[in-house]
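Every protein chain but one is kept in place in this view of the complex.
Letters A and B name the chains as they come in the text, with residue numbers starting at 1 for each one.
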Amino acid sequence: MSVANTNIQSIGTLAQPGFGSRLAKDLRRNKYLYLMAIPVIAYYIIFHYKPMYGAVIAFKEFSPIKGILGSPWVGLKHFYDFFNDYYFDRIVTNTIVISFSSLIFGFPAPIILALLMNELKNRIFTRTVQTITYMPHFISLVVICGLIRSFTADDGIITYVFGLFGGEKVSMLNKSELFVPIYVISGIWQGVGWGSIIYLSALQSIDVQLYEAATIDGAGYLRRAWHITLPGIMPTIVIMLILRMGHLMSVGYEKIILLYNPAIYETSDVISSYVYRKGLLEFNWSYSSAVGLFNSVINFLMLTAANKISKKVNETSLW
Amino acid sequence: MIIQESVSRKVFNVLNILFMLFMSAITLYPMLYVIFASFSQPADFLMHEGLLLRPLGFTAATYRMVFKNPMILRGYMNTIFIVVAGVAINIFFTSIGAYFLSRKNVMLKRIIMFFIVFSMYFSGGLIPFYFTVKELGLDNSLWALIIPGAIGTSNMIIMRTAFMGIPDSLSESAEIDGAGHFSILFRVVIPLSLPTMAVMVLYYGVGHWNAWFNALIFLRKREMFPLQLILREILITNSTLDMSIGIDAGDQELVGDLIKYAVIVVATVPILCLYPFLQKYFVKGVMIGALKG
Partner (left out) sequence: MNKKYTGFISTVMAVFLAGSILAGCGKGAGETNAGGDGTAEGRPQASTAAEKTAEGKSEFSYPVKTDVTLTYWMQLNGNVSQTVKNMAETPFAQELMKKTGIKIEYQHPPLGQEKEAFSILLASQDLPDIIEYAWSSFSGGPEKAITDGAILQLNDIIDQYAPNLKAYLSSDAEADKMVKTDTGKYYVFPSIKGDDFSKTYAGPIIRKDWLDDCGLPVPETIDEWTAMLKAFKEKKNAEAPLTCYWNESFITGAFGIIGTFYIEDGKFKYGPLEPAYKDFVMLYRQWYKDGLLDKNFSTLDAKTMDANMLGGKSGATISLAGSGLGKWLNAMKEKDPKYDLVGAPYPVLKKGDRCKFGHTSLTYIGGSSAAISTSCKNVELAARLLDYGYSEEGSLLYNYGIEGTSYTLVNGKPTYTELVTNNPDKLSAAAVLAQYSRASYAGPYVQDSAYSEQTFTMPQQIDAIKIWMDTDAPLHIVPPVTPTPEESSEQAKIITAVHSTFLQEEFLKFVMGENPIESYDAFVAEMKKMGIERAIELKQAQLDRYNKR
């Protein structure tokens, strides 16, 4: 055995230089590059890694007077409390459902909008449309949700339109089945314009000459879109998608709270809104930190998985 | 063949325009609603429900209440400083990071990337962050709003993607010409990524414009408060008046409800003007071809 090992090892050593020496060579060759990166790395260490120890409060019973290091350890107590909660299954399910639905419908929407805007001929019209469509992003959630509620009230305009297609004329936010669609569609309404900006910029980065060459070669509009446009913005799409996968568990409580009511808790009560209500009774830094840590771990796992898959499927990935 | 394409293309164009008009209408409405509400008479507005198609009884009283606050002008100035200085620092550091992460044949690149992304997900929370900033002596200065946020990780990742899309031949030829990395970054890579840079300016700019939380916990001198913080104060002050046991229902209280609309207009209109300004950088096709020659 050992003989075989030695043979393989020596073959290995002959074929490739050792890790250390490669690293040294790399540092020498890219010296200035690494020097350039030092401020960036320093930034992350100072502002992100140094304070990271605070995450341990999820495993402690935090008291602001005692400070993070002085507070007593309680191990996984908060996590157990969270997992054993009567409503754990429901709130996690709702969080994932809402998040995925937003992803499936909300992710492509800005891309499609960007592609369509790109086809508009008149510059002034295009610019005006771009500027208008991103306005709702700036309106505070409180106002947006107020509008949503009034539109979906029993005498609201959306309910009316819905009624024309056979829906009941009842306040739409009273029906559990309608919550997710309302949440997702209103999310698109508010965010599609703003979200399309990054794709518009990616579209601009595609070399015009490629289009010209393709047209000369006789490619029709759809062929050009398929062979030039989409591949051109694919890296952007993929990266945005990977980043988005890393937000799976992050359904914020603000919008949920502004739209939900107990009659539809079944589909609308998510992790953040439930923890918020709990916090009204007893504000516990450690508990919220534990839930947050749970969410982060899952988010990060999703991100890593998406990254791995993306690496296999195409060249684009984070690392 | 060309004729056929024209017809279906024409139909497509018409539908596209109609679609865009529809999108514009539904996305313009919230802003219109806010503007109409901010000019409405409180009593009328209180009674009204549903769609708002015009201001109800015109009045500028709500705006007067907002501008009554002596700090508004100061707030604007502070915010403008924060946006300008902040975006400059953001772009500088983010570009450096993105450039580094986009170069090929750098051994430590991937692990550094991993750690950077990891830090996006795991944080120590408010209190350690507060102390870190304080220990650096940044608190009670506007730099507390700029330096801790110098690099937005997702922005840096987006910039990296853009930088990676620039053909190696260009940076290599610059290297051969004796250019150092900073030169390559600022003279070759960035100019070729103008649309992305424009988006970054927009993202960071809007981020700074809307930010108030760091200002809230780090700034003690009122003269330094950014606009959003002042507006937030106005909002809270007036809505607590509205919600309080508030025995005296004077005019002030009626207006309280509407203040948030005036506040949104005051806060948003300036930043909405940034995008049209940046749109000219969204120029098709850029200069890749030109440089090749």
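Simple rule for what comes next: a contact is a pair of C-beta atoms (placed from the backbone, for glycine too) under 8 Å apart; a residue touches a chain by one contact, two chains touch by 3 or more.
Predicted, not measured: the structure shown is a model, and the values here were computed from it.
Contacts of the undrawn chain with the visible chains, over the full complex, involve A, B.
Interface note: of A:D26, A:D81, A:E119 or A:E254, the residue touching the hidden chain in the full complex is A:D81.
Touch with the chain that is not drawn comes from one residue among B:K10, B:H48, B:R187 or B:K280, which is B:H48.
Against the chain not shown here, chain B presents residues 42-43, 46-49, 110-111, 115, 124, 126-128, 130-132, 135, 216-217, 222, 229, 232-233, 236-238, 240-254, 257. Listed by residue number, the positions of chain A touching the unshown chain are 19, 45, 49-54, 61, 63-70, 81, 85-87, 146, 149, 153-154, 170-171, 173-174, 261-266, 269, 274, 277-278, 280-285, 287.
The criterion applied here is as follows: only the chains that are shown with their structure count from here on.
Across the complex, chain A meets chain B through its residues 22-23, 26, 29-30, 32-34, 36-37, 39-41, 43-44, 46-55, 57, 64, 68, 113, 116-117, 119-121, 125, 127-136, 138-140, 142-144, 147, 150, 153, 155-157, 189, 192-193, 197-198, 200-202, 204-209, 220-221, 235-236, 239-240, 243, 246, 285, 289, 293, 296, 299-300, 303, 316, 318-319. Considering their complex, residues 5, 9, 12-13, 16-17, 19-20, 23-24, 26-28, 30-31, 33-34, 49-51, 93, 96-97, 99-100, 103, 105-108, 110-129, 131-132, 136, 147-148, 150-151, 154, 157-158, 161-162, 164-165, 180-182, 193, 195-196, 198-199, 202, 260-261, 264, 268, 271-272, 275-276, 279, 282-286, 288-289 of chain B touch chain A.
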